[in-house]
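Here the complex is missing one protein chain, while the rest keep their positions.
Take a look at subunit A:
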Amino acid sequence: MKEQQETANRPDNTAFTQQRLPAWQPMLSAGIVIPGFVIIGLAFIGIGIALFVTSQNIQVLERDYTGVENNSPCFKCSDPSTKNCVCKLDFSLDKLFEGPVFFYYGLSNYFQNYRKYGVSRDDRQLSGRLDNFQSPDEGCVPYQYDANNKPIVPCGSVANSLFNDTFKLYQIVNGARKLVPFDGKGIAWWTDHNVKYRNPSITPLKNAFNGTVKPTFWSKPAYELDPSDPANNGFVNQDFLVWMRRAALPDFRKLYRRITEGDYKNGLPAGNYSLEIAYNYPVLDFDGRKKVVFSNVSWMGGKNQFLGIAYLVIGSLCVVMSIVMLIVYAKFKFPDEE
């Protein structure tokens, strides 16, 4: 009886309860660490060279058009009292700017990542729910109701500050201006266009906006954002989607159009060009800057010097450290051989 009592209280003799689990016990020995460092170093140097060479082959053209300096072509537009100002920016290309060419607009000193600005939106409204058309979210204040207490659709400061400069690019061929066709399809993220932002399912779209007003800064209501393409109106308008994707940093670029069609399939040939800008967006109040950027891309995206250089630096540091560790290890392990 006593033995049975003893065995009843004895803990199980399994590997888990007796802490006899099989275990792998790695050790930081020289045979692992030093070759490991060399391998990591060489791999990083290889990747760094590939990235750097790829990045060097990407062409970028940037032009600031804020109009701050007197001799800038857009200086006349920087006066806040002028309305519907159009300015021309001329530039020339020495050699073929390989396609497909991407055309971005860039803003500086513009904090889309400011918290209060960023939460000032109503995602329910933007996914097409009509209840939220009549009662926008509290977070949209002060762009929630207008002076006559009518709901603003789309509400919030992010939507209200939609970028409204427009651009037309002309190539000067034999003294005549030739329009370069822009492609504005699919410039926003696919999930934005197809999942996150949905128009209300009322046709015509205009009727869904009955009883609401457009944001104060906008010149056209949401259902008339793109007269040339009926499918590009409402909340799924590509430019609107690109703007609503908040930038992380105060100096950002957003994709405007692509140049992929017609004579310019292979890129922009060398020559003179004239960019016609409808200057509507005021940035001088807060010392912001506006610019246009032309760029082509590769498998790793646009021009990114930092990544290539960082990989090269870290790779070489790893190799150097492995040599140092080898010297230290050899010196201290074999003291009698000195």
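Going forward, a residue touches a chain if its C-beta (ideal position, glycine included) is under 8 Å from a C-beta of that chain, and two chains touch if they have at least 3 such contacts; residues count from 1.
The rule is simple: contacts and distances are computed from a predicted model.
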| item | value |
| --- | --- |
| Omitted chain, identified by the protein name its UniProt record gives, among "PIGP acetylglucosaminyltransferase", "Translation initiation factor eIF2B subunit beta", "P-type ATPase C-terminal domain-containing protein" or "54S ribosomal protein L31, mitochondrial" | "P-type ATPase C-terminal domain-containing protein" |
| Selected residue (touches chain absent from view) among A:Leu21, A:Ala147 or A:Ala176 | A:Leu21 |
| Absent chain, residues of subunit A that touch it | 15, 18-33, 37, 40, 44, 47, 51, 100, 102, 104, 112-113, 118, 122-124, 126-127, 137, 187-192, 195-196, 245-249, 251-255, 258, 295, 297-304, 306-307, 310-311, 314, 317-318, 321, 325, 328-329, 332-335 |
